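A single protein chain has been removed from this complex, and every other one stays in its place.
Per-chain residue numbering starts at 1, and chain names A and B are given in the order in which the chains are listed.
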Amino acid sequence: MSESKMNAAAPLLQVRGLKKHFPVAKGWFSRKNEYVRAVDGLDFDVMPGETLGIVGESGCGKSTAGQMIVQLLEPTEGKIVFDGTDLASLSGEQVRRARRNLQLVFQDPYSSLNPRMTVYDLVAEPLIVHGLASGKALKTEVMSLLEAVGLGPQHADRYPHEFSGGQRQRIGIARALALKPKMIVCDEPVSALDVSIQAQVLNLLKDLQEQFDLTYIFIAHGLPSVKHISDRIAVMYLGKIVEIGSREELFASPKHPYTEALLDAVPVPDPRLRRKREPLPGELPSPVNPPSGCAFHPRCPYAQDICKQQTPVLEPKADGQSAACHFPRNMDEAGVTI
Amino acid sequence: MSLLEVNELKTYFKTAEGTVPSVNGVSFSVEAGETLAIVGESGCGKSVTSLSIMQLVSDPGEIVGGEVRFEGKDLLNLPKKEMRKYRGNEISMIFQEPMSSLNPVFTIGNQVGEVLRRHKGLSRGEAKQQAIEMLKRVGIPRAEQIANNFPHQLSGGMRQRVMIAIALACRPKLLIADEPTTALDVTIQAQILDLIGKLSEEENTGVILITHDLGVVAEMADRVVVMYAGEVVEEAPVYELFERPGHPYTIGLMGSLPKMSEQRDRLDSIPGAVPNLLDMPSGCPFHPRCPFAIEACKQTKPALEEQQPGHYVRCLRAGEVG
């Protein structure tokens, strides 16, 4: 994203101190309440027209965060300000209306489309529900939406099961697009698809962004696809953002050791770059009982005593790049990016 | 003699709608100590190929032709009882979803020991000891305690390690790994791939790695077989394949990958979707999606021909497009 764009406008979405703690079902007589800290304090802005990528491994809380942003889940704590409105202050009916501008593309194109509705009905539904079109206008609108996502009128009277995964995802995108939202949260939109189809859908999302002036939050575990589509990227680990920055900076010079390890773990489709790497040891700790201090310290090759005691805060480490780490990577003595 | 030779293997599924040729004349070979990757998208027949080698194809699937030679012996002609001696012993397999391949009511140690007792005739005690040894080798911490745990008490990565322990317990000569890391996160995937690589090297195990991920292929394979719609469309040593992909499908697959090392505005996607195996296009099955297709591709089914030593391509225009 260009600098000018960032300065010119107010953020479309502001997330502050966002938390979601799910109570753990325990025995009947247990007194202690335990919580899964799925999301444990997120702060970030999304500018109009940009794409913010959120990456992290399963259990890092990225999908939970996405569901809270679109109001499918109620935050335990924190604020979500969308287009100048605090979403928490809205009544049910107001949320319904606010969603016209805030849509979601689901991960699984198989379960997110009602199997008993035709493609036409699926794409027309948002328009009918909000009373935006009827009769001939509705039909025209649905057909133009289908065309926008690369489907044709011949598909309109078919049922979802007659389509491949990629085509179903197109239907899901058309449905999200129908209300002409300002922002679409894409929750792992391509991870259920075949490689050659992933590229089609990624290209489509990019085209639509241009055509409809969309702002995206792109949630994924696949780093290459996130890199391809995002302007800025936030890396999550155990419910928190450990690093956030522009795509170029983050990939060229990751500051957080976890980001570094994540980048290193992605298999590169080029046998000449095959590395004799030592993979990052260990596994994701339990979000019920996260490690003290920096949650990454038990797996971190650079951890020192302070990492076990003090939780690092997310702070700027370089231009447009913040990380939550006591010993950020790729810096020289004076703390400047190498 | 190769460790494994698959010749013109055909596995068809007879459904109410018609016969689905999931594997339609597939041939390849694996040498001892070699890692062969079979790559392709869902429905290309790569998994059915591996199940056919193990003769684990379930109804209504049926192996209708070809041969599978393991150390020269045709496995398809073996009596069922004989075949069971190979499975899990000489040839073993790991799957994508470790949870469903582990029995939820037995402990980890019990399940690893079970294979040893069956194939090596070890006593209960010996089997348990060796099982713990095996768990240690696959990098499971506190192996003694974990051996007494049940599958649901472990994470996905740990379960896959247990699967590998079971698969390698009898020191098989051939390991078939069907999307072994697809269900895992990248950092765990790196650990598991690393483990498979190390152990197979130590034991000189032949590995068939089935995957859709070209990154994993580049990372692990010595040779690669690319499958599309039930057929091998290209076969080449790994460096050769990534440097000079010869089939338009392989070229398309590589172009559709977003790369970590470069930034492009658009990915070169392959248009359309994998064809319905019940209603295959005439001629070359890839022609409707192929940017290089000419009239002849609609009529003539190309043969797999050697372009370079060891590099086979099934394309009428193989020389021109690569």
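We take it that a residue touches a chain if its C-beta (ideal position, glycine included) is under 8 Å from a C-beta of that chain, and two chains touch if they have at least 3 such contacts.
One rule holds in what follows: contacts and distances are computed from a predicted model.
Asks: Out of "4-hydroxybenzoyl-CoA reductase subunit gamma", "Polynucleotide kinase-phosphatase", "Cytochrome c oxidase subunit IVB" or "Peptide ABC transporter permease", flag the one the UniProt entry gives for the chain missing from this complex.
Replies: Matching "4-hydroxybenzoyl-CoA reductase subunit gamma", "Polynucleotide kinase-phosphatase", "Cytochrome c oxidase subunit IVB" or "Peptide ABC transporter permease" to the record, the invisible chain is "Peptide ABC transporter permease".
Asks: Consider the whole complex, including the chain that is not shown, and state which of A:35, A:159 or A:327 touches that chain.
Replies: A:159
Asks: From the listed residues A:34, A:83, A:125 or A:248, report the one that touches the chain absent from this view.
Replies: A:125
Asks: Could I get the residues of subunit A that touch the absent chain, sorted low to high?
Replies: Residues touching the hidden chain, for subunit A, are 70, 72, 96-97, 99-100, 103-104, 106-108, 111-118, 120-121, 124-126, 128-130, 134-136, 138-139, 156-159, 161-162, 172, 175-176, 178-179.
Criterion: only the chains that are shown with their structure count from here on.
Asks: Counting in whole Å, what is the centre-to-centre distance of subunit A and subunit B, each centre being its mean C-alpha position?
Replies: Going by mean C-alpha positions, subunit A sits 32 Å from subunit B.
Asks: Give the list of subunit B residues in touch with subunit A in this complex.
Replies: Interface residues on the subunit B side: 41-42, 155, 157-158, 185-191, 193-194, 212-219, 221, 238-239, 242, 252-261, 263-271, 273-274.
Asks: Could you please specify the touching residues of subunit A with respect to subunit B in the complex?
Replies: Listed in rising order, the residues of subunit A that touch subunit B are 57-58, 164, 166-167, 194-200, 202-203, 206, 221, 223-225, 227-228, 247, 251, 261-274, 277-281, 283-284.
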